[in-house]
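What you see is the complex with one protein chain gone and the rest in place.
For reference, chains read A and B in written order, and residue numbers begin at 1 within each chain.
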Amino acid sequence: MANFDMSAHVRRINRQDRIATGVLVSIAAFVMLMLAAIVTYILVAGAPKLFDLNFLTGKPQQFKEGGGIGPELFNSFYLLVLTLLISVPLSLGAAIFLSQYAPDNAITAVAKTAIETLSSLPSVVVGLFGFLFFVLYMGWGFSIIAGAVALTMFNIPILVRVIQQALEDVPRSQRDAGLAMGLTRWETTIHVLLPAAMPAIVTGVVLSAGRVFGEAAALIFTAGQSAPVLDFTCLDFSSPSCPWNVFRPAETLAVHIWKINSEGVVPDLTAISNGTAAVLMVCILAFNILARVIGKYLERRLTSE
Amino acid sequence: MALMAKARVERVGRGATGACIALVALLVVTLVAMVAGRGIATFTADGIDLGSFLTGTTWNPHQEDASGMPTVGALPMIAGSFSVTLLSTLFALPIAFGSAIFVVEVAPRFGRRVFQPLLELLVGIPSVVYGLIGLTIIVAWVRDAAAAMGQTITGFGIFSSAVVLAIMVLPTITSLSIDALAAVPHEYREGSYALGCTRWQTIWNVVLKSAAPSLMTAVILGMTRAFGEALAVQMVIGNAIQMPSGLFTPASTLTSVLTMGMGNEAMGTVYNDVLWSLALLLLAMSLVFIVIIHLIGHKGAAKHG
Partner (left out) sequence: MSRENESVGACALQVGDSRSDGGTLLSTRDLTVCYGSNEALHPTSLDFAAGQVTALIGPSGCGKSTFLRCLNLMNREIPKCKIGGEALYHGRNINTRKENLFELRKSIGMVFQQPTPFRKSIRDNILFAPKRHGLVSGKEDCDALVEQSLRAGALWDEVRDKLDESAYTLSGGQQQRLCIARTLAMHPDVVLFDEPCSALDPISTFTVEETIRSIAESGICAIIVTHNMEQATRVSDNTAFFYVGDMVETGPTKRLFSQPEDKRLQDYLTGRFG
């Protein structure tokens, strides 16, 4: 009798195990299918515009059909480059301090808490602060530079975490070897740890670039929602049509999608926003692939020499 | 090239990196102080009662109530924010945990090679693109489904927002859960298998139990993201500032009102101040989430010595 119960129990738990495994597999399959569906939908829906040169380089229209996204495309990249120029050195410094120098005291605790707070702040709050502080208080107005600083605040926690992790993943013995030769932590970090951590850092920076590229909430009140027509022959850095002028307002691709959808006055709204989303998606995919390729390449160069 | 004395190199390195982190900390403190300063002005300078702000159900800043004060009850937005957050977490949770278990316990190699990079891509998709998908697909689906059941609705509302947010927080919760499950020592599993337990019994009784605090943290971080998401929600929730009466009627959240309203009002008006109070509420809520995460961490640490 006991024997019979036992085998029934075993059958039952084995069936339970098979069902559970089946459920898990289908959940994972569902997630991948969903991702594939999203990416495919965006690319297919925007495909007609994706290869349309007039769309990619043309100027946006407010009330008529056939507007382009030329300035937005340029703004997105320009803003990204500026953001990285500010946020990478700053995060590098902060991460080096936290992983190499940080004394075990209250000040370090405050700094760590500050970064953690920043990482969990909604980006719209970061944008509103940028509006209050940089746009109004500093008097920069809706400008690329205000947008870049807001995006920097958005990007710093991500970068600091990635870089700190990369530095701490370098074996401790490497650092000790440097210090045991009478070198400073600074020299050891710059010449030994950083090169070894470089593949992970570069991958992290490029991935974060993708996040920055698609961010909109932090920008609508800082870089603004208008895209002045750009004249690439203009070298007058105070002119709003000079592309390099950092004090001009600059709508990005992501902000463009949000704005035309919330205003809804452009007649070819769907086509334009689908097209813009596809362009955005292609860029994000490119960043993702690039991050992996560069990371792998650096890793190979580092280990195989 | 004359070499700097080593002690000086070290001082310069420590100083430069310390300055980076000090700057970041200063920015965060400034952010909190400025947003708080603005947000509190509503109650100190404009004389609006905090209680009626938090519990009032009518939002009509341009209309004065009986006491001559603008009617600024924020409860509709607070309720909206909490409902979309909770609902989206509810949607995302089983899928996130399921795929995390799949990645760690069922197919680790496939998980690391294919599934996790795909998740990272999902994180990288800009929130406006999710908003656009919500707008063009999910809202339409909900509307059609209702129509098939003989109901006429717009499709905008808490349900659609929650679905969009669920997709957005899914990768966050999943990848943190993967880390949590992977951190469970292998001996625990082997101990369970040695007792003749099936994989599912092991996962259910051993792995999930010992990873519970970290899984909680993953969920809270997902909720933080959902609570603070602005544009995607704003695009699909319908933006009607009224107490949510159902999942399928237009509503609004703290973030959606902020993105809609901030650009329209002049600084210094009561309406503008009230918006800053909403921003402060958002800020306070993300601080609460951080505190919860820390409490979980401490409790977990205390339990495991």
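What we mean here is this: a contact is a pair of C-beta atoms (placed from the backbone, for glycine too) under 8 Å apart; a residue touches a chain by one contact, two chains touch by 3 or more.
Please read these numbers as outputs of a predicted model, since none were measured by experiment.
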Selected residue (touches chain absent from view) among A:S7, A:Q62, A:S173 or A:S238: A:S173
Absent-chain contact - pick from A:I86, A:V110, A:V192 or A:L285: A:V192
Footprint left on chain A by the chain that the document does not show: 104, 171, 173-174, 176-184, 187, 191-192, 195-196, 302-305
Touching residues on chain B - with respect to the absent chain: 3, 6-7
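The rule is simple: only the chains that are shown with their structure count from here on.
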Separation of chain A from chain B, taking each centre as the mean of its C-alpha atoms, in whole Å: 17
Interface residues, chain A side, partner chain B - complex: 13-14, 16-17, 20-21, 23-25, 27-28, 30-32, 34-35, 38-39, 41-42, 45, 89-94, 96-98, 100-101, 110-111, 114-118, 120-126, 128-129, 131-133, 136, 153, 156, 160, 182-187, 189, 207, 210-211, 213-217, 220-221, 225, 254-255, 257-258, 261-262, 270, 273-274, 277, 280-281, 284-285, 287-288, 292
For the chain B and chain A complex, residues of the former touching the latter: 6, 9-10, 12-14, 16-25, 27-32, 34-35, 38, 94-95, 98-99, 101-103, 105-107, 115, 117-129, 131-133, 135-137, 167, 170, 174, 198-201, 203, 221, 224, 227-231, 234-235, 255, 258-260, 262-263, 267, 276, 279, 282-283, 286-287, 289-290
